[in-house]
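Apart from one protein chain that is not included, each protein chain of the complex appears where it belongs.
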Amino acid sequence: MHSPLIEKLIKIFSKFPTVGPRTASRFVFYLLRLPKEEIESLVSAISSLKNNVKVCNSCFNPFEGEGELCEICQNPGRDKSLVCIVEKETDLNSIEKINKYKGLYFILGGTLSSLKKDDIKKIKTEELLKRMKDPQVKEIIIATNSTTEGEATSLYLERALKSSGKKITRLGRGLPKGSELEYADDETLSSAFESRK
Amino acid sequence: MHSPLIEKLIKIFSKFPTVGPRTASRFVFYLLRLPKEEIESLVSAISSLKNNVKVCNSCFNPFEGEGELCEICQNPGRDKSLVCIVEKETDLNSIEKINKYKGLYFILGGTLSSLKKDDIKKIKTEELLKRMKDPQVKEIIIATNSTTEGEATSLYLERALKSSGKKITRLGRGLPKGSELEYADDETLSSAFESRK
Amino acid sequence: MHSPLIEKLIKIFSKFPTVGPRTASRFVFYLLRLPKEEIESLVSAISSLKNNVKVCNSCFNPFEGEGELCEICQNPGRDKSLVCIVEKETDLNSIEKINKYKGLYFILGGTLSSLKKDDIKKIKTEELLKRMKDPQVKEIIIATNSTTEGEATSLYLERALKSSGKKITRLGRGLPKGSELEYADDETLSSAFESRK
Partner (left out) sequence: MHSPLIEKLIKIFSKFPTVGPRTASRFVFYLLRLPKEEIESLVSAISSLKNNVKVCNSCFNPFEGEGELCEICQNPGRDKSLVCIVEKETDLNSIEKINKYKGLYFILGGTLSSLKKDDIKKIKTEELLKRMKDPQVKEIIIATNSTTEGEATSLYLERALKSSGKKITRLGRGLPKGSELEYADDETLSSAFESRK
């Protein structure tokens, strides 16, 4: 219905996370109304992203700059005895924002929906096992989401990391801020009783 | 617009928790269509509620039967060293359903939205302080909701109960089942890190 | 878990429209806290509802008072050439509130989910056909909801009433107040174009 170029761009934007065809077409009409300089600024930012942003050799966090390690892994002030395993980049970011955790990270790159080989290959198990051989690491914090897939991944990791001999912990389950007992599921309420203090 | 009797009943139902005028009028038209026996059964159930249901002298849980104590408080199998303070009857029920907690309860009857005298009178502080003099009680678990008012009430109770010399605990905060790190608030995420295990 | 009387009342309230077990138990605890006079007022209102509210012989609207016809059907100011068929009492009420329609009504008592005999018996087809023989009636407005079941019922009624020889109309389809073209379904948008003026 739209012109071929518009249709093509709608199709590309529709693959962006959370974006459907309706939103994708709003993006295109938004771009059509943008001044030329802003279009150029967007295009150059996207182009240089791929060229200048590297992925950290140790934790797989994207970063710019010299060397093979990101700012967090290079930072001498971080506690190298702690490694927190997260599903994705934005989870690392959420944790950094609370400004409480001072250890290192490992970005898994996904979750398991099954224990099939193909699924397991999608997350960085091998790299993780190799990384965990580092004798500096004393505690591994598994911080996958508490969704079904996050829990399955957590169980898988616990087993895979058992032989490492490191302390393995998981984030505490309990009542989140703002919640009411009446609407809490049994598991959460049980955990909240267990972890009372 | 409706007949006076219908209007009167809509008005009464509109005061029920969670019910607005629209739902209240649906209730009335539902009753109009009910067979006579079911209306009588409803009317008799409501009437006998007030006559036969008593409130437990110790925990304020409603119950039927002999004596002054409810089934939980009478049950020799319950751990009398633990008392869990909840806001309302349904919270007690939610906790009973997880079948994990074996202590006793205390129903506060509400929460504080301020520390004004009038507000404090609405919850059973005096009865609570009296109850907590029981030397059998070793631990008081404050299980108010983690809403703003629940938290304010919890703080107030903690202070009020300090002089009792009992151990005072609160339900663990953390990530509930099914949640994602990305959408957790800072406080919840901080608690989840602290209570990792 | 609760006492038998409380459980019984929870069960009765759970059958009320839109009410689940959780809300039903909140209703019961609300009643337990009500003063005796208010309980008595509720009980007497429910009891007298069944005894004093009749259903209009012509339109099936519930009413109190003398005679066999409701206020609307008795009102000499209403236009007796117009009859609006609605699904239920609250729909009649919604239309009365806009203060625009001056004809009479017919409450169908439900919708059809299929054209099976059992389903058709649930709505007042026979009474409707009889009512429509009234020579005063010139136009029949079918005002069922525009849901799937409402539409099916409307089609069924249109066919059933065809032989009456009366003018049969349906409420206009179009864009409701506050809506956006972008989110309108095709049928609604088509109707909006057709009924432009």
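As written, the chain order gives the labels A, B and C, with residue 1 at the start of each chain.
Here is the rule we use: a contact is a pair of C-beta atoms (placed from the backbone, for glycine too) under 8 Å apart; a residue touches a chain by one contact, two chains touch by 3 or more.
None of these values were measured; they are calculated from a predicted model.
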Shown chains that the omitted chain touches within the full complex: A, C
Sole residue of A:S47, A:N75 or A:S114 that reaches the chain not shown, by the stated touch rule: A:S47
Contacts of subunit A with the absent chain, listed as residue ranges: 1-6, 8-9, 12, 16-18, 22-23, 25-32, 36, 38-39, 41-43, 45-50, 52-53, 55, 62-65, 88-90, 93, 96-97
For subunit C, the residues touching the chain missing from this view: 86-87, 90-91, 94-95, 97-98, 100-101, 141, 143, 145-148, 150, 169-182, 184-197
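Note that in this section only the chains that are shown with their structure count from here on.
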Other chains in touch with both subunit A and subunit B: none
Chain ID, smallest distance between chain and overall C-alpha centroids: B
Chain centre separation in whole Å, for subunit B relative to subunit A (CA means): 39
Between subunit A and subunit C, centroid-to-centroid distance (C-alpha), Å: 52
For subunit B paired with subunit C, centre-to-centre distance based on mean C-alpha positions, whole Å: 37
Contacts with two or more other chains, residues of subunit C listed in rising order: 22
